[in-house]
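Every protein chain except one is present and positioned as in the full complex.
Per-chain numbering from 1; labels A, B and C assigned in written order.
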Amino acid sequence: MYKPSVVSVVKQSVHSMKSKRSSSIVRKYGLVLVLLAAIVFLSLFSDAFLTLDNIMNVLRQVSINGILAVGMTLVILTAGIDLSIGSVMAVAAVIAASIVHVNPGLTIVAVIAGMIAGGLLSSVSGTMTAKLSVAPFIATLAIMTVARGIALIYTNGRPIVIEAPSFLFLGQGSIGPVPFPVIVFAVICALVAILLNKTKFGRYVYAIGGNENATKISGINVAKVKILVYIVNGFLAGLAGVLLASRISSGQPNSGLGYELDAIAAVVIGGTSLFGGVGTITGTIVGVLIIGVINNGLNLLDVSSYYQQIVKGLIIAGAVILDQRSKR
Amino acid sequence: MYKPSVVSVVKQSVHSMKSKRSSSIVRKYGLVLVLLAAIVFLSLFSDAFLTLDNIMNVLRQVSINGILAVGMTLVILTAGIDLSIGSVMAVAAVIAASIVHVNPGLTIVAVIAGMIAGGLLSSVSGTMTAKLSVAPFIATLAIMTVARGIALIYTNGRPIVIEAPSFLFLGQGSIGPVPFPVIVFAVICALVAILLNKTKFGRYVYAIGGNENATKISGINVAKVKILVYIVNGFLAGLAGVLLASRISSGQPNSGLGYELDAIAAVVIGGTSLFGGVGTITGTIVGVLIIGVINNGLNLLDVSSYYQQIVKGLIIAGAVILDQRSKR
Amino acid sequence: MADSVLEMRHISKAFHGVHALKGVHFEVRRGEVHALMGENGAGKSTLMRILTGLVQPDEGDIVFYGRPLPIDSPQTALRHGIAMIHQELNPIPEMTIAENIFLGREPEYGKTGFVNKPLLFRQTAELLDEFRLKLDPRTKVKQLSVAQKQMLEIVKAVSYNARLLIMDEPTSALSEEEVQTLFHTIEKLKQRGVPIVYISHRLEEIFKIADRVTVLRDGEYISTTRIEALSKDELITMMVGRPLSNIFPKEAAKIGKPILEVENLSRSNVFSDIQFNVRSGEILGIAGLMGAGRSEVMRAIFGIDRFDAGEIRVDGIPAHIRKPADAIRLGIALVTEDRKELGLVLCRSVKENMTLASLNALSNGLFINRLSEIAACSKMTGDITVKMSGLDQTVQSLSGGNQQKVVLAKWLMRKPKVLILDEPTRGIDVGAKAEIYRLMSDLARDGMAIIMISSELPEIMGMSDRILVMGEGRIKGEFMRGQVTQEEILECAIGGAGIV
Partner (left out) sequence: KPASGGAQGSAAGGSNGKTDNGASGAGDAKKQYKIGVAAQGLSHEFIKALAESMQSKAKELHVNLQIMDSEDKIETQLSQVDSLVSQKVDALILNSVDFVGSGPAVDKAKKAGIPVVEVITFTKNENYDVFVGTDPKQSGVMMGDYLAKALNGKGKVALLQGQIGHSAEITRGAGLKESLFDKYPDVKLVTQQTANWNRDEALRISEDWLQRFPDINAIAAQNDEMAMGALQAVKASGRKDIIVCGIDGIPDALQAVKDGRLGSTILDNVTSEGKRAVEVAVGLIEGKKFNKKRTGRLRPDYEGQCRPVSKKIKQKISSQPII
């Protein structure tokens, strides 16, 4: 539900002038700026930063949060939110782990099983939201606790060790210099970007977020679209969970704790409105990268844990404020 | 911005019949029902539940989250959100602790110092949101990390032991059978309820959440009201932090972790819309109690902790769905 | 001028390159009703929004009661006594009528900051009576119809006792009855010497109440004239830039078999046994007073609201319409009266809004065909000129009238069998109206059945083959084209009984 504030009216006008594509660049301009600034700064102050090795390192680190953030973008564009993805990840992780634990050959099966589990859980959130008009926050909060419980019961609170090499490749392997998760992330971005910009479904996602009733009255099955959005998000959360399990070579019932917050943060930093209807995948990608680069950079500069938090907070705030300015 | 959905048209006709007050009872009806049901059920299946002793336990347990939820209600009514309260609590806690640690006499000073610290931190969130139009989610996310960092630096990551009896009374003492935190909670509820329903300020809080643009056009200083709301929320978070410190007889730099989620949950379960403009303190109180009773009850029934999570999730979902139905 | 109250000089405003105002002059005198005229997008609202501090001008200065006036926010504007009825209705849905009217100046107990609710409701009740509105001050605004919301805005603005009152299309959703009430009020204000800026696209109104007229065209100042010195056609020529031959280009169309038939449709205490049909090639006008329930009937037919009893037939086949999608599938389209709530996705582009209901036709199952989408939009903007910087401009940055055109385009694009228009020309300028009337007439000629709800009687009279009159949720009468006068229609509508 989008509320034009006196300033936003002015902001909007920026877009009106530009073509959709370039306007979304203007939108991100401030952020891209921040990202570049951060990169330049870091490459000046830490010679470890701008090495192929470290760049791949950062990309590997962001790819899981990236996949989550892309899914979350869809949900937030419909003016929804999904708190459950962290727990959904855990469920997917332990299910996949248990499969390859028993039968190391079944990597594909494990991945699919994990994703389906995610999709199922999220379809419940989606249905509660779309059909029973439960606030997404609550619906997904409920699923968040339930899913966590499921993961703990399924494993009886014990991590499941993974040894299957083919499965471990997903999170730890590389194709050439590029880590596999990064490739997955890139593919997901491409697919979802196309989904949003080129398909009816994408249009409906934006329309629902912008004005749900107008969309209904235009004859669109809003409930269906919403539920699909949550399912897609669940799939991606499941995928992320599987990758995480592979990355840490164990399916942990309490993995993914708090991941939802990072994902949402990336999306919102990327300029997507929590009131729905406005936002892009490119924005989200920039958001994800900013967070990733900050985390990596602060470690490379060896900033102490305490001060890392302060610096992180300030940079995020600064980034968004600068972004706002650039939209004026 | 309220959007009549195809069904809501039907709902409205219910409201239009009733006066504001009674309609808000209809609103809460479903929830109160759930709460009562839970209470009846528990008193039947656990004779430990309906004892004065246990009731006081429950009330003591909910009072800190309750105070947070009341403050959060104000913020959410303006269509905002505050993720920082958990960390703000920590800052208040360690500052207060450090004061009474050095000088056990200065309980009052410590409390005030803690609250002021909270107010200051939140005033920054408020200003970012109101003046620089940063999304509240991001502004408070930034403050959340910054505040946590401050608490860690201030204590060098070590808890501060509290021995001052007068200070410990705040969180551990009772007046008659009633624990002191419960009394504080009650007073806060009363004050904020009056603020919301009887004062101009309260009207403006609702108005901003309902339609910020219209509120501006009506010549109200929206920025000022918003900032005040965040400051009040900060004060309350500070107070909660102080009570927590007293309860755990130490100022812990990482206390309050994740408390924001419980508070938001209570508010939303209590029927306040995350899009602002709709909600009541009574609703929030019911929400807080539901959560508290569930937690206590599941422990009394000795439900194993993994299943507790599932049950908790289901009950919360069920409660809200029932609430929705009752609004039809 | 001695009795000059307001002077705006060389006012310019560009929204990122697009000039909404170019060095505009505007002068208002004590006790006059000054009409501000111009096509959609001419810059009227922007000029007034500058005066109320919602928009900051790029250049130009403002003199108010002899003193230069720095206006940076709505607060300062109100403090200086400038009140405005905004074109875009801006109520707070969840709050009561009383709270909305007195927002920002609630009566207190002393200076305590505590709201004196009894007094609040009493004062509101008085105001509502003054405007003959039978509404309970405690009703939540979200329960009101568009027309009622608009009346509310009027009541609110007037109650500021301002030194300058701006009315930006106050009557766009009102019917005769309320318009009369408004004019009485305006008269009273004039006597008190309160100057009024009046913006409207209903020319008759201008000639009824305006003293002077200032015309803008494409953001440029054209002229300021005393109304007596102007004929309707002259005024139109000034606005549009060219003379406009025939405003109501209704051609006789071949009227075929009934397409939509409604049999004693009822919904408790909204409307009862509504019975009518509309034939292919026919334009059916529906007149009525505010609260007559016209919109409600159409909402029910379109599946937005449920109805208790009755039958709807399309092409003679009983239709089961539970949600808008069903109606649309049957070839019905509804242009709702409330463009903001139900018509548009404000934060999205003109293109996305226009094609939202037609994407199935414009896509191969999944992917949207960009070219045919753009083609479809261009065709519509060819029929109805929308003043915009491009198909990608967000709808919320369009002028009010142009927003309305986008809603129309969205539904026309579907080429429905039955087109229902609820206040189709709300806030649309004469030129554009003519365009739309021509379009309706063409569509009818091509066999479309059109239902037009309108509170603007000339439009009803000018365009309809047949006219239904509704009141208190019932059909009060039916007239054929040219066999009825405005007075008769009003008679019928009021039907002795009071207005809801």
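Everything that follows uses one rule, which is that contacts are C-beta pairs under 8 Å (C-beta built on N, C-alpha and C of every residue); 3 or more make two chains touch, one makes a residue touch a chain.
None of these values were measured; they are calculated from a predicted model.
Considering the entire complex, the omitted chain makes contact with A, B. Within the complete assembly, B:Leu152 is the residue of B:Leu152, B:Val182 or B:Ile321 that touches the hidden chain.
Residue A:Asn296 is the one among A:Ser122, A:Asn213 or A:Asn296 that touches the chain not shown.
Mapped onto chain A, the footprint of the missing chain covers residues 46, 48, 51, 53-54, 57, 60-61, 152, 156-159, 161, 172, 244, 247-250, 252-255, 257, 295-296, 299-300, 302, 304-306, 308. Residues 46-48, 51, 53-54, 57, 60-61, 64, 152, 155, 157-159, 161, 172, 244, 247-250, 252-255, 257, 296, 299-302, 304-306, 308 are the ones on chain B that touch the missing chain.
One rule holds for everything that comes next: only the chains that are shown with their structure count from here on.
Ranking all chains by how far their C-alpha centres lie from the centre of chain A, first place goes to C.
Separation between the centroids of chain A and chain C, computed from CA atoms only, is 42 Å. Here the CA centre of chain A is 28 Å from the CA centre of chain B. In chain B, the positions touching at least two other chains are 1, 3-4, 6, 211, 213, 216. The multi-chain contact residues of chain C, meaning those touching 2 or more other chains, are 54, 304, 323-324, 341. Chain C contributes residues 52, 54, 73-75, 77-79, 84, 86, 90-96, 99, 103-106, 108, 113-115, 138-140, 142-143, 303-306, 323-324, 341 to its touches with chain B in the complex.
For chain A in complex with chain C, the residues that touch the partner chain are 2, 4, 6, 9-10, 12-20, 23, 198-201, 203-204, 206-207, 210-211, 213-221, 273, 277-278. By the touch criterion stated above, chain C contacts chain A in their complex at residues 15-18, 54, 302, 304, 323-325, 327-329, 334, 336, 341-349, 352, 355-357, 359-360, 363, 366-368, 388-390, 392-394, 396-397, 410.
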